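Before any comments, here is the structure.
Of the protein chains in this complex, all but one are displayed in their positions.
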Amino acid sequence: MTYVTRREHFSAGHRLFRPDWDDRRNEEVFGKCSNPAGHGHNYYVEVTVAGDVDPETGYVLDLKELKSVIQSRVLALVDHKNLNTDVPFLHGVLPTTENIAIGIWKQLVDHIPQGRLYQVRLFETEKNFVDYRGED
Amino acid sequence: MTYVTRREHFSAGHRLFRPDWDDRRNEEVFGKCSNPAGHGHNYYVEVTVAGDVDPETGYVLDLKELKSVIQSRVLALVDHKNLNTDVPFLHGVLPTTENIAIGIWKQLVDHIPQGRLYQVRLFETEKNFVDYRGED
Amino acid sequence: MTYVTRREHFSAGHRLFRPDWDDRRNEEVFGKCSNPAGHGHNYYVEVTVAGDVDPETGYVLDLKELKSVIQSRVLALVDHKNLNTDVPFLHGVLPTTENIAIGIWKQLVDHIPQGRLYQVRLFETEKNFVDYRGED
Amino acid sequence: MTYVTRREHFSAGHRLFRPDWDDRRNEEVFGKCSNPAGHGHNYYVEVTVAGDVDPETGYVLDLKELKSVIQSRVLALVDHKNLNTDVPFLHGVLPTTENIAIGIWKQLVDHIPQGRLYQVRLFETEKNFVDYRGED
Amino acid sequence: MTYVTRREHFSAGHRLFRPDWDDRRNEEVFGKCSNPAGHGHNYYVEVTVAGDVDPETGYVLDLKELKSVIQSRVLALVDHKNLNTDVPFLHGVLPTTENIAIGIWKQLVDHIPQGRLYQVRLFETEKNFVDYRGED
Partner (left out) sequence: MTYVTRREHFSAGHRLFRPDWDDRRNEEVFGKCSNPAGHGHNYYVEVTVAGDVDPETGYVLDLKELKSVIQSRVLALVDHKNLNTDVPFLHGVLPTTENIAIGIWKQLVDHIPQGRLYQVRLFETEKNFVDYRGED
């Protein structure tokens, strides 16, 4: 068993708020992340696949293929987008780092070309990041 | 003459578009940066002050004071804000990295506690950055 | 189960030596880390909390609260301090990276506002770091 | 149980190709990594040792000793070398990141001075890395 | 006058040696960089353009265009190549970091879409880099 990780980047806007709460409650819970006009981040995502090394190629999987899946199923949908309004796989979901990471996991888990998805790590900033491994 | 730099961080949203252009022209010029719902970045700003070392303190200037000026005159106005709508010193300005850097320069140039402002470097991402030194 | 990490920084001085050993033995075991006048580091600490995502907030825990606990129970006690002499939670302990990480774990484990402490990672330099997960 | 990691660096050349395949098949599978004249990378390797903290020294192991083992059993053999032709422990092996990481594991696993080898992480670039923990 | 920088990456192989010297002299001058089978690096290049901010777009130049010029005139020629044998603009040149930086400058200086080329910075590793500004 070997673990292969690919790191990618996207920039996106978001705002933390619940439409079923009033502004005061939103600000109380989400603070400056609830600023009505929104803000944004440079997100970095690290996708880890676990599997055996193929004796023919020396690869767990071809990173070009992994990169291509991340591109089509994640980056194309979130890069330079607003995570509250523009992203189908986040509709109805508060775009916290936790929920975005889980959303990315769901986008990828059935589309890994070889091996199995082991972890999605999502950095919101250099100081805050979230890991999700599909555990209940 | 010695140069002292302080690096700070803010997260903000923006959109590149000119209201006097139609959507097609905006998209033609600004591409995905013109996405109507906006996006955002983790900006890093490096503020450099040039001056002589004070023989009494061994400082060009007290970094706590520089940090405090950057905090009150820049970060408090841009962090977790939308650069198109929320920031007085950017009103009427397209929030490109170039224009934000120049705006930060103007906010700081007359408020450096000791020495003189030498450069503002602004990173939009790890791969794109702008330097402004007040040169015409 | 989701894992949320917050990275923080402190600068501190230390010296590796045992008072019950003579200088030669200390230097033999600890080398230049035993220099009598001490030295120091920029430490980076990454605190990871494991928990379920709260469906109401989309958070495992509010990072502002985690940051505040790390601030009051760790950073306020170690930043710009001497780890041999100034830090109550390290009294009588050799301030190796391992022991500082374990000390930080103990400071935090019963004070995590939501979820449970999963790991403390402590970087002494960019090339040396230690992970502690409370395992015996 | 505590985990101690040391990060080291080497620069090396490599080419991905199988001599039992023709050039077209090699290029089909390995793409530009199969360029006949070779290319290369700055590799970073992070070696993690798991063990108990020695109450006498406060160390899991002396990092100087770990560094010395990595130097003699890995870096001396790969730094500024061609991984296809110059490295005994990679003879007959396709020098993918996966296989180099496994090769480094085998070079180290029986030579850890204290504790046991827990993981080898190998970065081929800042965006691609592999973890190997000796698991079948 | 504002300075805009774009950072890009390529991986390449090289060997430092002069064919008009024998092996001993080559090794004496270039040390392990002269290893006959070659080695390689992850190079990072930062291209800086100086110019005035266009009042219409807020740009010194469109980074998409700069990126495209760097791609076609530099990266396409050096990425995953051997710098001694595969790169027309380096033929007959010792591929030291200095000479590669100067070669990149020459490839770009007459092809900057707006403004003028101010500096090429080339990192061979995180610890070694070269700046060239076209000065005699």
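Remarks
Going in written order, the chains are labelled A, B, C, D and E, and every chain counts its residues from 1.
As a convention for this text, contacts are C-beta pairs under 8 Å (C-beta built on N, C-alpha and C of every residue); 3 or more make two chains touch, one makes a residue touch a chain.
Quick caveat, the model's predicted, so the values are computed rather than measured.
For the omitted chain, the shown partners it touches in the full complex are B, C, E. Remark: the omitted chain is touched by one listed residue; of E:Ala12, E:Val74, E:Ile102 or E:Leu117 this is E:Ile102. Here one chain is not drawn; of B:Leu16, B:Val60 or B:Leu122, the residue touching it is B:Val60. Chain B residues in contact with the hidden partner, per the touch definition given at the top, are 1-8, 48, 53, 57-60, 62-64. Contact residues of chain C toward the unshown chain are 9, 11-14, 32-33, 35, 37-42, 79-82, 84-86, 125-126.
Mapped onto chain E, the interface with the missing chain covers residues 16, 29-31, 93-99, 101-102, 126-133, 135-136.
Just so it is clear, only the chains that are shown with their structure count from here on.
Graph distance from chain B to chain C, where chains that touch are one step apart, equals 2. Contact count check for D-E and C-D (C-beta pairs in contact): higher for D-E. Listed options C-D, B-E or D-E contain a single repeat of the A-B interface, assigned here to D-E, on the basis that more than half of the contact pairs agree by residue number. If you average the Cα atoms of chain A and of chain D, the two centres end up 29 Å apart.
Taking each chain's centre as the mean of its C-alpha atoms, chain A lies 34 Å from chain E.
Residue numbers of chain E whose C-beta contacts span two or more other chains: none are found.
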